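Note that one protein chain is taken out, while the other chains of the complex remain in position.
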Amino acid sequence: MSAQFVQFLLTGLTVGAIYALVALGFSIIYNASQVINFAQGEFVMIGGMATVWFAAAGVPYAAAIPLAVAAAAAVGLALEKFAVEPARGASVVTLIIITIGASIFLRGLATLIWDKQLHVLKPFSGDTPIVLGGATLLPQSLWVLGVSLAIVLALAWFFGRTLLGKAMLATSNNRLAAQLAGIRVRHVLALAFALSAALGAIAGILIAPIAFTSYDVGVMLGLKGFAAAILGGMGSGAGAVVGGIVLGIAETMSAGYISSAYKDAIALLAMLAVLFFLPSGLLGRRGTERV
Amino acid sequence: MAARFATPRAGGMAALAALIALLPLGLRNDYFYDVAILVGLNAIVCVGLNLLVGYAGQISLGHAGFFGIGAYGSAILATRYGWPPLAAMLAATLAAAAIAFAVGRPILRLRGHYLAMATLALGVIVYMVISTEDRFTGGPDGMTVAPLAIGGWALRDPRLWYWVVGALLLAAVWFALNLIDSPTGRALRALHGSEVAAEVVGVDATRHKVMVFVVSAVYASIAGSLNAHFSGFITPAKVTFLHSIELVTMVVFGGMASTFGAVVGAAALTTLPQVLTPLKDYEMMVLGAVMMGTMIFMPRGVVPSLQALLTRRRDAAAAAAAPAPRPGDGQ
Partner (left out) sequence: MMSSMHGLHRLALRLGAAATLAICAGLSAAQEPIRIGAFLSITGPASFLGDPENKTLELYIEKLNAAGGVLGRKLQLIAYDDAGDAEKARTFARRLIEQDRVDVIVGGTTTGTTMAVVPLVESAQVPLLSLAGAVVIIEPVKKWVFKTPHTDRMACEKIFADMRARKLSRVALISGSGGFDKSMRGECLGVAKKAGIQVLADENYGDRDTDMTAQLTKIRNTPGVQAVLNPGFGQGPAIVTRNFRQLGLKMPLYQSHGVASKEFIRLSGEAAEGVRLPAAALLVAESLPASDKQRPVVVGYKREYESRFKSEVSTFGGHAYDGLMLAVEAMKAAGSSERAKVRDALENVRGYVGTAGVVNMSAKDHMGLDLSAFRMLEVRKGDWTLVP
């Protein structure tokens, strides 16, 4: 019984860590631009597919991974420059549709550049399961958890300690004031998109050895990441991490203890329940809705 | 009399009626009728959704759920339990309205992106139930639906369906236009402007929002029921998150807060995939690019943007001819 619980917990943590990385991407872009980027899942796809592509071309992982992350970041910059920046001041729904259009465009592009097949990356350090308190864990799960933790710490340092990070936070709080204080808001925006694309790509690469990658892998992960970001409180970094982990564990526990057919529905219901009591998520800012 | 007719509402209604009456001249065979009917059904959903998104300013990424409740409610009652299709439709519509009313209050308290996520979750939950409970719904492979029969007479011919859907679309538009002009409509627009300000002057924000949410759910549900009976077959693909997105895209594409825009958006995005088929592998990219391009260059949607353009041109022409007072802008 308890071994079973540990198994569910470890699985939930791994899945949740991926959701958290995607959710962080949502939050960073939201903070910088008030845009919900529905193309966030496509960064996950680009990360995985580009790594597979480079690796197939004979590039070693150590180079293929940074190249893939850079490619995703470049796409993120392009998205900001050609789709989001020209639509400044448009309504929330309009921006949502622009980013959905972008995600359809990127998926279509991926089927042309690559293909519609599923692909797998070799696990970074083998396939031999690790036994932990009666539960088993793949080494790749440790990579997922470790890298996610490292990224969260690095982001905390970046936003809390560096000038650039503080500039980004300032922009998210008050764009005009930040501009007056001499922050180049356009650069901050571009950086936010690149950073969030890179995060998505890393999530896509980490998960590819476990759950594979394909041109449409981003649809579901994007949706789950959005749910995690909302659950935690949109715009809150800590919220995104907490939201991701909670969502991952809720799904696995429902699958394990209640009903595997309805596990996603149960997780969503739980999220709705949280929103009814805490309308800005678990760790969202309260009462600062702009009128 | 002439002055009455010259209101944008009546003029628009007349234009739409004329279009529906004349369109069959260009419909060469049942395939064209098929597409025209789907345009009409989508337009009905969009006119309703536009009340919520365009006028009340409340986003919904879950309306495919209400479409699905209508479609499956009607399909299950009529096909599995042998109800008369019209009674099944009525029951499904009431169910959609009741669900919308029940969840409306807590959900519509949420704002912006939280509301988007909550409605999205609602739609996904409906999808999951439909796709899991295959004893009733046939699961992901879908189910056959009885034709729309009134008395002993079954409506099957697409050419008849066309007139039924056309008439319903006109009724849907007429009702929506009336709602917009009613005190509720004015309250809604006040909400869209500033919810706090509206509440200060005594508008019961939540009540109005819930009401328009229910109305839009009813529109979606009726269109869903009709779609199920028309197609004779229904699958959960019509209840997915992607279909919800498609519906919102139609509304925004045509023009938010423009009832005729909703119709134009539905027409454009329903026919687009049919037109794009020769592009094969490039279809997705082009569709994505069209969505992005339209929204970037016409952020208010096609109809309002073109209207603004026309007004400006006419003003410029009028100004060139003789200095005249600026006429009021069109609705």
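A and B are the chain letters, set down in written order, and residue numbers restart from 1 in every chain.
The rule is short, and it goes like this: a contact is a pair of C-beta atoms (placed from the backbone, for glycine too) under 8 Å apart; a residue touches a chain by one contact, two chains touch by 3 or more.
Everything quoted here is computed from the prediction, not taken from an experiment.
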Neighbouring shown chains of the undisplayed chain, as defined at the top: A, B
Residue in contact with the excluded chain [from B:61, B:103, B:191 or B:264]: B:264
Which of A:56, A:113, A:164 or A:220 contacts the chain that the document leaves out: A:220
Of B:141, B:181 or B:204, the residue in touch with the unshown chain: B:141
Chain B, residues in touch with the chain not shown (by the definition above): 6-8, 11-12, 14-16, 18-19, 22-23, 26-32, 34-35, 38, 131-132, 134, 139-142, 144, 227, 231-235, 237-238, 260, 263-264, 267-268, 271, 273-275, 277-278, 280, 283-284, 303, 306-307, 310-311, 314, 327-328, 330
Residues from chain A at the interface with the omitted partner, ascending: 4, 7-8, 11, 14-15, 18, 111, 115-118, 120, 127, 129, 136, 138, 207, 210-212, 214, 216-217, 219-221, 252-253, 255-256, 259-261, 263-264
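The rule we apply is simple: only the chains that are shown with their structure count from here on.
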Centroid spacing, where centroids are CA-atom means, of chain A and chain B in whole angstrom: 32
Interface residues, chain B side, partner chain A - complex: 53, 59, 106-107, 109-114, 116-118, 120-122, 124-125, 128-129, 132, 194-197, 241, 245, 248-249, 252-253, 256, 281-293, 295-296, 299-300
Chain A to chain B touching residues, read off their complex: 30, 36, 83, 86-87, 89-98, 100-109, 111-112, 223, 226-227, 230, 234, 261-262, 264-265, 268-269, 271-272, 275-276, 279-281, 289, 291
